[in-house]
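Okay, so here's the structure we're looking at.
Entry: chain A
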Amino acid sequence: MPKTITEQNLRLLIDSLIKEGTRVIGPRRTGTITLYEPLARGEELDLNELPRRSAKEVFFPVCENILSFQRGEEGVKVTDIDPCAFPETVLIGARPCDAAAAPVLDSVFSWDYKDEFFLQRRRKTTVIGLACTTADDACFCSAVGLSPADSKGADLFLTPVREGGYLCEALTDKGKTLITSHARLFAETSAAAPLSLNEPAGVKLDLHKIKGWLDENFESPIWKEIADRCAGCGSCAFLCPACHCFDIVDEGTEAEGHRRKFWDACGFGKFTDHASGHNPRDAQPKRYRNRIMHKFKYYDDKFGQTLCTGCGRCIRWCPVGIDIKAVLEEIQKG
Partner candidate 1 sequence: MNNTAQKHDATPLVAESYYAAVTDALRTEAARLLSEGVVTAVIGYKEGRRHGTAGPAIVVDPARANELIFSAACVNNLALYLTKAKKGVAGTGKIAIVAKGCDLRALAGLMAESQIRREDLHIIGVACAGVFGSGADRREPLSAGNLAGKCRECSVGAPEGADIVIGTLPPLPELSPVEAEELARLEAMTPAERWAFWKENFARCIRCFACRQVCPFCYCEQCLCDRNRPQAVETTPRPAGNMAWHIVRAMHLAGRCAGCAECERACPMDIPLNLLNRKMARELKELYGHEAGLTPVEKGPLVIYREDDDQSFIK
Partner candidate 2 sequence: MSPNRKFALSYSYYPGCSLHASAKEYDVSTKGVFNALRIGLKEVPDWFCCGATPAHNVDELLSLALCAKNLSLAGKVEGDLAVACAACFSRLKTTQHRLKENDIKRKQVETAIDGPVPLGKKVKHLLEILAKDFGLDKLEGAVQKPLTGLKIACYYGCLLTRPPEVPELDDCEAPTIMENVIKAVGGEPVAWSHRLECCGANFTLSRPGVILKLSNEILASAKDAGADCIMVACPLCHGNLDIRQEEIEQATGRRYGMPVFYITQLVGLACGVSPLRLGLESMIVSPAALLREKNLL
């Protein structure tokens, strides 16, 4: 029998999770935008719009300490961060395009080096996904093989229903446990009518064909055509649920400091700047090419997956109006 949860109980769920010592992260309105943020109370949950940043930061924060050091009279003392100490977390309200990105990222973070910072967070996090009832002209999840109802990456999936509240589908043990341990907040129903979901409009992409073209066209005038105007900022990569490049830096003074891992972006001119002064990607089109190649070819070559979930954030927020969907459509044309 499918379960449902009312709007109000969803918030009570958050409150009781927090009370139990679980960290709850969900969309929260902050100023003019919505972000996936730690919630202090269930009321803070705001599911009205797609958060500006993706949910990847739940597993892969903007910036995190990976060790710290102090120089004392006896020499340098290094303190490691213990990833096992990360708190139990529930990510609530993750949209399909955000939830689906997490399993894609598992591949790269557990490939040869196991990034425990990422993986521990993944292990300790239960993802409650949420189906989309609206889409705008930047959304293109269905063009890359997902859909507004796709529950990939979610442990528990919510679909809004006409009567208010949500239909809950437990997809993993984590999801089931969450329901059973808060059973009083869920109801059993047979007659809930899901709201109609909004499939993004536009051309379906043939990812295979696109990859085929990319395999052949490392050198192509199209890159200059598309990306000459690229300003070289990192907003596309930083808003993207799947981009996962990071840099590591030591910050502090001679006496004490931290080693920190933080987001990096292949659009930055300094991204491939060598100490010698040589930069193999010396112009913006080469950097943009890498972005496309990485998402639709290299990742596929290596892991058989596409590094794009069609959330459309990079389209919406590119300051110079570069539209990855349009680029892919162009490539698909050949």
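Keep in mind how these were chosen: all candidates are chains of the complex that A comes from, given by their letters.
Note that in this section a contact is a pair of C-beta atoms (placed from the backbone, for glycine too) under 8 Å apart; a residue touches a chain by one contact, two chains touch by 3 or more; residues count from 1.
Just so it is clear, the structure is predicted and the values come from calculations on it, not from any experiment.
Visitor: Just give the number of the candidate touching chain A here, out of 1 or 2, all from the same complex.
Guide: 1
Visitor: Can you list the residues on chain A that touch candidate 1 in the complex?
Guide: So the residues of chain A touching candidate 1 come out as 30-33, 35, 52-53, 62-63, 137-138, 228-229, 231-235, 237-239, 247, 249, 251, 260, 262-263, 265, 268-270, 283-284, 315, 317-323, 325-326, 329.
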